[in-house]
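Got a structure for you, written out below as structure tokens; questions coming shortly.
Note that this complex is displayed minus one protein chain, with the remaining chains in position.
After this line comes chain A, so read on.
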Amino acid sequence: MLQSFLQNILNALQWGSFYSLIALGYCLVYGVLLLINFAHGDIFMVGAYIAFFVSMVLLGKYGAMAGLPGWLVLTLAVPLTMILTAVVGVTLERIAYRPLRRKGVNRLYVVITALMCGLILENGNLALLGASRKSFPTLIPVQVYTFFGITVTNIKLMVIGVAFLSFLLLHFIVTRTKIGMAMRAISYDRFAVPLMGIPADTIIVFTFVLGSGFAGLAGLFFAMTYPVIDPYMGALIGWKAFIAAVVGGIGSIPGAFAGGFLLGFVEIMVVAFFPSTFRDLIAFSILLLILSIRPTGLFGVARRTKI
């Protein structure tokens, strides 16, 4: 009993890591721009595809170069995927969001644009690459360790480690560095920041680089854990990560991180004790309950409305 409980906790940690990594991206962009970047789930999907193509090229499957050993491919794929996914995120920002922001239109229009960009990414991918699923190559051989009857794979440990490291890194950037201070300043008062000589557009681009980069990282590790990728993989997980970010209190980095793990725990525990089709139902009901008790999320602070 205890063993299966601990095993479930470990699974939940892994599952929550993906939610957390994606929720962090939502949260960064929201914290700075007050924009729900609905395309984020699909950026995660694009990240998984980029990881797929990068690894295939580096493994020498396309014949463009001699194959490299798996561990080297992984080490190279992490930065390459992050950079290329960040390029996609920044492109969206430059093409779609920035012109709207310059015009100073209603925030809602930007949100709709984001939603539509997500659909374009998703269906564009489906149209170009076809509906067939792609199986992700094995980069490092899976090793299974067993402690006291609890099994854990090296990939699982890696995923959990990466999620915690990313959180610490992002938390450090936002709270301790000058650029993080500028990010918080933009979220506090967007009109005063350029007057203080802070290049607001550069800071916003940097935010998108960080957010999309970590979505790409999540995509890479998701594809390594569940080695089948398809164009719709980002849609549901993206919405759920967004819900996790909101439950944690959107705009707060520890909130998004905790919210992701909370959602992971809820889902895994539901599957452990109920039929698995109840997963979405119970998870969403619990989240609805949390939001009706604490409308600003677990870590969120209510913004006072001035009259």
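Quick note on the criterion: contacts are C-beta pairs under 8 Å (C-beta built on N, C-alpha and C of every residue); 3 or more make two chains touch, one makes a residue touch a chain; residues count from 1.
We adopt the following convention: contacts and distances are computed from a predicted model.
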{"item": "Name of the absent chain as recorded in UniProt (options \"Hydrazine synthase alpha subunit middle domain-containing protein\", \"4Fe-4S binding protein\", \"Branched-chain amino acid ABC transporter permease\" or \"Histone deacetylase\")", "value": "\"Branched-chain amino acid ABC transporter permease\""}
{"item": "Residue in contact with the excluded chain [from A:Thr75, A:Thr91 or A:Asn123]", "value": "A:Asn123"}
{"item": "Residue among A:Val105, A:Leu165 or A:Met196 that touches the chain left out of view", "value": "A:Val105"}
{"item": "Hidden partner chain, residues of chain A it touches", "value": "30, 36, 96, 99-100, 103, 105-106, 108-109, 111-113, 115-117, 119-120, 123-124, 126-127, 131, 235, 239, 242-243, 246, 250, 275, 277-278, 280-281, 284-285, 287-288, 291-292, 295-297, 305, 307"}
